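Okay, so here's the structure we're looking at.
A protein chain is absent from this complex, but the other protein chains hold their places.
Our next item is chain A:
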Amino acid sequence: MKVNDLILQTVTTLLSFIIIIFSVYLFFAGHYTPGGGFIGGLMTSAALVLLLLAFDIKTIRKIFPFNFMTVAAAGLLISILTGVAAMFFDVPYLTHTFGYVELPILGETALASTLIFDLGVYLVVVGIAMTIIQTIGESE
């Protein structure tokens, strides 16, 4: 019994873009407003799961050709390295700093090193959530 998933697939392609841009907004909003790496990662995983529901697992593998366990490991490595980097400046492990940087287009922007740590958290969450979903989906 094969059904024609035309409506679901067409709507999903449009919606996944909106969900992903919302997740990126949440990721960058985390410093002053609700949001952050964890919820941003979960939202990105939600978009990927929606794509998994509409299409099949092989298509998603073709579109995102990376191993999600590697993604989680890379995120953990980034988070640890931001903590270690603080020790080179003679401050305790995981000390974070921020500063105002003059960027060419954006002008004066406040950049915090917490963002890199958050990027690590984001990658860990996406990697682990997708690994769980794919493992459950593949086991017959």
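We take it that a contact is a pair of C-beta atoms (placed from the backbone, for glycine too) under 8 Å apart; a residue touches a chain by one contact, two chains touch by 3 or more; residues count from 1.
The rule is short, and it goes like this: contacts and distances are computed from a predicted model.
Note on the omitted subunit: UniProt lists it as "Na+/H+ antiporter subunit E", one of the names in "Sulfite reductase, dissimilatory-type subunit gamma", "Electron transfer flavoprotein subunit alpha", "Energy-coupling factor transporter transmembrane protein EcfT" or "Na+/H+ antiporter subunit E".
Interface note for the absent chain: among A:Thr10, A:Thr109 or A:Thr135, the touching residue is A:Thr10. Interface with the hidden chain, as seen from chain A, comprises residues 2-4, 6-7, 9-11.
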